[in-house]
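To start, the structure itself, in structure tokens.
Of the protein chains in this complex, one is absent; all others appear in place.
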Amino acid sequence: MSDIGLILSIGVIVVGLLWLTIRSLTGREVERRIIFLFIGISVAIPLLFNITVSEKATPIVKGIYDKVENLPSGSKILISFDYGPSMAPEVEPMSDAFLRHALAKGHKVFIMGLWATGQSLGAAAVDKIVKPEFPDKVDGVDYINIGYKAGNQGVLNVIITDFRKMYATDVNGVDLDSVEIFENIRSLKDMDLILCVGGGFPGIKEWVLFAADPGNIPLAGGSAAVATPLLYPYYPKQLIGLLGGIKGAAEYESEMKKNYPRFADMPTPGLNMMGPQTLAHMVVMAFIVIGNLSFFFAKRRKK
Amino acid sequence: MDRSRRISLIIFAGIIILFILSWIIKSTTLLNVGTESLLSIRDAFFITFAAFLTLAIFSFLYKDNPYYKFAEHLFVGVSAAYWMCVGFWSTFVGNFIPKVSTTLSNFFEVPPKEFDIFYFIPLILGLMLLMRLSPKGGWLSRWSLAFIVGTTAGLNLIRYLRTDFITQVSNTFIPLLVDWNGIGPFFSDFSLSASGQFVMTLGNWVIFIGVFSGLIYFFFSKEHKGFFGHASRVGIWVLMITFGASFGYTVMGRVSLLVGRLTFLFKDWLGLIS
Amino acid sequence: MKRQLPLAMVFIFGFLMIIQYFIPHEYSEWVNAFLMDWMMIIGVFALALGLWSLTRVSWDKVRQKKPNWGYSIVTLAGLFLMMFFGFDYFRHFSTAVGSDNYMYIHFYRHIVIPIQATMFSLLAFFIASAAYRAFRARSLLATLLLVAALVIMLRFNPFLGPLQPIMEEFSVWLLNVPNLAAKRAIVIGVGLGMVATALKVILGIERAYLGKD
Partner (left out) sequence: MRLKLLFLSCLLLIFICTSAFTQDEAVVADSLETTAETISPAPATSLTAIDKPDDHGHGIDLSWELSADDGGGLMSVMGYMIYRATSPDGSYEARSGLLLNVTAYSDVGAMNEGENDYMPDYTDYYYKVRALTTDSAVFADSEILGPVQSFGQWFNWKRLSVLLLVAGFLFLTVYFIQKAKGGAKLFVRRLAGIEAVDEAIGRATEMGKPILYVLGLGTAADIATIASYTILSRVAKKVAEYQTGLIVPCYDPIVMAIAQETVKTSYMNAGRADAYNEDMVYFVTNQQFAYVAGVNGVMLRDRPATNIYMGKFYAESLILAETGVAAGSIQIAGTDEISQIPFFVVACDYTLIGEELYAASAYLGKEPLLLGSLKAQDYAKACLIFLAIIGFITLMFGYHGIVDFFHVAG
């Protein structure tokens, strides 16, 4: 049923664009409302019919996936939630994917945040993902949320030598000395991998400069699209990998889906967003081409 | 009654019926989930109303129409009041009242702070600003404006000189030849994302030339002729490439916004997708 | 006098703020913090001025039955209803945030947020229509604009196949290197322009905003 709707609607888009292309050969302009209509359809259809474009992980994304995959089960992974609600639609899929992947692989997960909003978003991720999907994982044994501390990169400066100088308890007020997961953890240097998800200040850059570089700790991250270009220079030396915007998240999700049967039906907000993205980009590009065609043919006719 | 008027009345009636229908259906679905009856009716109203406003704004893409005008005017009024309330409660009650009057802070139930006579100055300047409303005292408001303009000009002069200007200039000093270790290692890595020496040197040259030709483009004292003309031409090329790239890159973010809005309509309102 | 004194004030406060930057002493920091606080407090009075302007313009439209005057009633109703909920004198005066009234929150969540988000999302449509209209190979400059935009957008083309990672790499380079150069050139120029403008204001060369009499 949905396939028929899908084929039908994509057919409409393709035929419509073709028709406009032919029209443009006579030098005629397309009215803006028609462009609006096409953009609306190209975003709505993939949403309604849940089209997911197959994504293949690029090396920069695969780098993170392989690192998480190849660490021996029980390794210690820290996920830092360095974002707020306004950025969440873009980067939340990344932290969700990291969390799922790490837990499924049997790693110990430490959640923290350099943003005040990160604390509640981390807690929300625990409620949304860990509790329903991994009921056998125990708070304080398999994962822990130590929350937010004020001080931006200053926090990193401290916890790179000692967590307990900054953090006495986790977010639920449980003494860190009494939880199993923190038994052999002294500082950030005891982590096997740090995953930072963010897109502002403080963010991945601060993690590179104040934690990964001085402590020689493997670091990877996910970043909002606006901030991504500024982070590429750190790859591959200081960053194992980087998820850039919603596309990076989608690539990571697709890699997880491919290799884990248990994730076949997991929610994939990143991939879901890719259908509209791809189609909308194609439509915009098509209109640029159409615009140039009508421009050239109109000019030729004038001659 | 002429024809167009009749059509618009029919549309209006249709929208009202659809609105009520959606309200009722939404209420029942919320009731089925187990929300308290009154609450679900209220929430259903608000969700339907929000959806109506969303569609009203989208209708602007077709053309200006009464529904867009309604949403626009409502939005202007409500948001202006919203910021007034935020300003009053957070700045005036939060920052100002505690420092000038214990009685008032008790009245507003904010913890009073140490009395500070200097806080009467902004009060006076603020009242002077309000003198604009009187036809005679308008000139008094210029004192407040002078205070604001003077302070910000001085503050920003320094701030921009320091952050925008000096920082950027000092960042421009980059090596034009990155760590020369002989021809072999220099050309070893052509990958644009990696930090091969050739690529980095190339990048630094592009930055160097781009910055200086860009600066020359913005030079006002000379006609763009001769060497100046060539350099400024390169400058505007670099600018245009940059603008095109930024434009293309932004499409992704903007489409995400539209996805968010359509998700609200399809999921929270219509329940078409899960 | 009416004009000289404000000019003197601009000069004094302007230079005070410049000098303040170079003095690390705590008195200087104290002055800075004070002035910033003052500005915010004056801002609240200014908001009242703004609301007055909005109300008067809307009310004039209603009174003189100008075109679309009916919608101005909507503006005024929204304004005063929201003000009433925000200041909600009798029930929720006690909270210093003033947002305890649930109607205030509902108005914010179900009127302000949806319209704001929808207005923002209109950009998805406008970015397409602007691209259609403007990205034409009319001249060399327009072509550069067009090609750069297309290169960046091609990342989303699923038919690219093995070219995909190369395009990705190239677009990142484009965003990193020439982009950085152009931005730097603009920022340096803007920095100078700002300093020049601020100096003109402080020195009283630019004084259009201070009235005439």
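For the reader, a short list of remarks on this structure follows.
By letter and in written order, the chains are A, B and C; residue numbering begins at 1 in each of them.
Here is the rule we go by: a residue touches a chain if its C-beta (ideal position, glycine included) is under 8 Å from a C-beta of that chain, and two chains touch if they have at least 3 such contacts.
Predicted model, so just to flag it, every value in this text is computed and none were measured.
Although it is not drawn here, the omitted chain touches the following shown chains in the complete assembly: A, B, C. Only one of the listed residues, B:Ala44, B:Ile97 or B:Ile148, touches the absent chain: B:Ile148.
Summary of contacts with the chain left out: across B:Arg6, B:Lys222 or B:Lys267, the touching residue is B:Lys222. On the side of chain A, the interface with the absent chain consists of residues 32, 158, 161-162, 165, 177, using the contact rule stated above.
Hidden from this view is one chain, which touches chain C at 18, 21-29, 39, 42-43, 46-51, 53-54, 56-57, 60, 67-68, 112, 115-116, 119-120, 122-123, 126-127, 129-131, 133-135, 145, 183, 186-190, 192-201, 203, 205-206, 208-212. Residues of chain B in touch with the missing chain: 57, 60, 64, 69, 71-73, 75-80, 82-83, 129, 132, 141-142, 145, 148-149, 152-153, 155-158, 160-162, 165-167, 169-170, 172-173, 175-176, 208, 212, 215-216, 218-224, 239, 242-244, 246-247, 250.
The working rule: only the chains that are shown with their structure count from here on.
Looking at contacts between chains, the pair that accounts for the most C-beta pairs is B-C.
Of all chains shown, B has the CA centroid lying nearest to the centroid of every protein CA atom.
Averaging C-alpha coordinates per chain and comparing to chain C, the farthest chain turns out to be A.
Chain A and chain C, compared by their mean Cα positions, are separated by 29 Å.
Taking the mean of the C-alpha atoms as each chain's centre, chain B and chain C sit 6 Å apart.
Centre to centre, using the average C-alpha position, chain A and chain B are separated by 23 Å.
Shown for chain A are the residues that touch two or more other chains, namely 36, 39, 43, 229, 232-233, 247, 277, 280-281, 284. Counting partners per residue, chain C has 124-125, 127, 131, 135, 146, 149-150, 153, 156, 172, 175-176, 179 as the residues that reach two or more other chains. Touching chain B in their complex are the following residues of chain A: 33, 36, 39, 43-44, 47-48, 50, 60, 89-90, 225-226, 229, 232-233, 235-237, 245-247, 273, 276-277, 280-281, 284.
Listed in rising order, the residues of chain B touching chain C in the complex are 46-47, 49-51, 53-54, 57-58, 60-61, 69-96, 108-110, 118-119, 121-123, 125-127, 129-130, 132-133, 139, 142-158, 160-162, 164-165, 168-169, 171-172, 191-193, 203, 206-215, 217-218, 235-252, 254-255, 257-258, 260-261, 264. The touching residues of chain C, counted against chain A in their complex, run 124-125, 127-129, 131-133, 135-138, 146, 149-150, 153-158, 164-165, 168, 172, 175-176, 179.
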